[in-house]
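First up is the structure itself, then whatever we jot down about it.
One protein chain is absent from this view; the other protein chains keep their places.
Right, chain A next:
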Amino acid sequence: MTIRTLMTTAAALSALAAPAMADINIGASLAETGPAAFLGDPEAKTLRMEVDKINAAGGINGEQINLIIYDDGGDANKAKTFATRLVEDDEVVAVIGGTTTGPTMAMIPVFEDAEIPFISLAGAVEIIEPVNPWVFKTPHTDRMACEKIFADMKAQGFSKVGMISGSDGFGKSMQAQCKGVAEAAGVEIVADEVYGPQDADMTPQLTNIKGSGAEAILNSGMGQGPAVVTRNHTQLAIDAPLYQSHGVASKQFIELAGTEAAEGVRLPAAALLVADQLADDNPQKPVVQGYRDEYEAETGEDVSTFGGHAYDALYILKAAIEKAGSTEPAAIRDALEQTTGFVGTAGEVNYTPEDHLGLTLDAFEMLEIKDGEWTIVAE
């Protein structure tokens, strides 16, 4: 009893004493609330959990991490204010965050001005193209999902694609990216249909696609729309196989669409979702299994790829600070740019001065739904 009390006291004291030491201040501005909370919440939880773990293991280069997270609610104006606060008031050496593209783009000028390295967790290509020396990102882009899907279609011998897209931000962005890379990928878009994210029936659009001579159908969208498309696709008995995007990569999608309708649907997804099915020699396997188990034990919630993006960002940053052997923002930035062979939840990351995303198409696994379960398609 006394020993336990002593230990608790010691732990409490060390926790109190921690800020007095030379800490490494790492900032984050995430959408923990608001419409993008389903992305920002797992990101924030992941960062808190992992920083505690790193600190308990002795921190980085013997220094403890002092993590400062602000909730910008996904609002670009608020994010910019918090970015200023992180730089001016909290004197951070690096920043993770920007859950969505708007806040990320609004924050970039602040970090560029202050010369602070910034790792974004948002999807858009614009964040890293053209390359800004101070800006990196961890999530794969929509364009890569398109390329992955088109490559699989080509491998199956399909070259005429019918597209059906949601009119929400995700669906629109991916629609534009897919149309942009179709020609380079060697496929032709023969139909381009759109539906509202809340629509309950997509048979008219699918009938049009059916009549267009499409050999395969690609649905870019997230939420309930893709589940309706999947059901209608089965109801209309369309022969052309259906491809979904990474936006539906959650168990909920299969439940919504129904096991029967979802049978045979293909989609690209991060390895995190199929951690146990990865080959044993896949270097990602221990990483994604470890993170998933830890996250699910800590929070009691299903793991998501979004938290994985934050996980990757934090450990890429940790490795860079260790490599730089310094907490100077400029030194960290240089080390970040030299990140090679980092294995994270999204894949193997290799940053170069020209590439601040550092992922290849291998970052996605091509999945097929069989009997209501994800299975990896052998390539």
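Everything that follows uses one rule, which is that contacts are C-beta pairs under 8 Å (C-beta built on N, C-alpha and C of every residue); 3 or more make two chains touch, one makes a residue touch a chain; residues count from 1.
The working rule: contacts and distances are computed from a predicted model.
Asks: Using the UniProt record as the reference, specify the protein name of the hidden chain from among "Branched-chain amino acid ABC transporter permease", "Pyruvate dehydrogenase E1 component subunit alpha", "Thiolase family protein" or "ATP synthase subunit a".
Replies: Answer from the record: the omitted chain is "Branched-chain amino acid ABC transporter permease".
Asks: Hey, which of A:Thr100, A:Asn219, A:Ser245 or A:Thr305 is the one touching the hidden chain?
Replies: In the complete complex, the chain left out is touched by residue A:Thr100.
Asks: Taking the entire complex into account, which one of A:Ile24, A:Leu67, A:Val93 or A:Ala124 touches the absent chain?
Replies: A:Ala124
Asks: In the whole complex, what residues of chain A lie against the chain that is missing from view?
Replies: Contacting residues on chain A, toward the hidden partner: 32-33, 70-71, 74-78, 80-81, 84-85, 87-89, 100-103, 105-106, 109, 113, 124, 126, 167, 169, 172-173, 176.
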